[in-house]
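The complex appears here without one of its protein chains, the remainder shown in place.
Right, subunit A next:
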Amino acid sequence: MTESTEPLSPRARLAVTAGKAAAAVSRAAGRGSGSVIGGRVALKLDPDLLARLAGHLDVVLVSATNGKTTTTRLIAEALRAGGPVVSNALGANMPAGITSALAGGSDARYGVIEVDEKYLAGVARDVEPKVIALLNLSRDQLDRAAETRMLAEHWRTGLEGSKATIVANCDDPLVVWAASSSAHVVWVAAGQEWKDDAWSCPACGGVLQRPDDGFVCGECGFARPQPTWVLSGDHVLDPHGSAWPIHLQLPGRANKANAASSAAVAAVFGIAPQVALERMYSVAAVAGRYDVVTYQNRELRLLLAKNPAGWLETFSLIDPPPTPVVLSVNARGADGTDTSWLWDVDYTRLAGHPIAVIGDRRLDLAVRLEVAGLEFTVHDTLQQAIGALPPGRIELIANYTAFQDVRRVVGN
């Protein structure tokens, strides 16, 4: 797929130009990066544009409920060892944003593309990817009716017959179900901390038995496949059994898992794990996530958690008590307007931390924490919350729009 294909048709070129113009206008009008609106204009002029832009690239698609933006970044860094990369690094992950990102990479060799879960099958049809990385699937924004199991089914039918190599997490039963209709799968034992969406067998509905880290259905035999790549503590084991150390600036087990999957993707392109992993160290923050900022004489670490699985992974990476924690939750359109997911998060894990609560839906959080038996304070603004906490390191965990609010306040 690396051989150069025919140049863009006049129509496609016009579409790219029109898209760039629209993006420039949108930027000038102060409406963000303009990448989405640019892509939308371009796609309207030439609906096949995405396919044509991807035609000369080795494409990797990355999808998951959590970690897709970070993993896209890690894979992009790794593949730069082999040539120029174009990527939708800012997380514009629907077709318009993807088109816009690819339009800026005419001399790239690789396209590393984060794709929203709901669009994965369609984008995979359009761009004929060489690799598709599937990390995890769990409940997210439920009032938008994207039911997790249906999503797994959608992936499964959409990927059936795909020529791509699927790099998939063998520890997530829904991902295994989605990937196992494909001919070429590389299984990565990347772990799964959140198990509540996968107690019933995706194949037959039987109860999954989950001994240790495996899973098996007593009724139909659906079971965890044997991995060829394994995340083992701070190392990734490659298919030859060699252990490579993972050194990341990004914190937490989940990011080690993302690195392991990224190393497996890089290996498909002939990039050795040690080379890939070394390059991943350069990633310090992803669209503001994991950034540490100084604010009101405190060191504030900004952590994004959008759904129960994300919150659980985040609790496992924060500094231990007595490090204070600020929690912020909104329920605007991009967050999902239903806050009931808060009750799927085990907040008792925060016992011992001083807790301050902010955000549009701070009262939902307050009741949640009261029922969890925790001590906490509630504040109208970030400034007040920080002022109530001692100097030093503070962990701040927020969901999507709440995170953007915080970035604006701290000037990040």
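Simple rule for what comes next: contacts are C-beta pairs under 8 Å (C-beta built on N, C-alpha and C of every residue); 3 or more make two chains touch, one makes a residue touch a chain; residues count from 1.
We take it that contacts and distances are computed from a predicted model.
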Record-based protein name (UniProt) of the chain missing from this complex, from "Spore germination protein YndE", "tRNA threonylcarbamoyladenosine biosynthesis protein TsaB", "Lipid II isoglutaminyl synthase (glutamine-hydrolyzing) subunit GatD" or "Pyruvate dehydrogenase E1 component beta subunit": "Lipid II isoglutaminyl synthase (glutamine-hydrolyzing) subunit GatD"
From A:157, A:242 or A:340, residue that would touch the chain that is not displayed: A:340
Where the unshown chain meets subunit A, residue by residue: 139, 142-143, 145, 147-150, 196, 199-200, 205, 207, 218, 337-344, 363-364, 366-368, 370-373
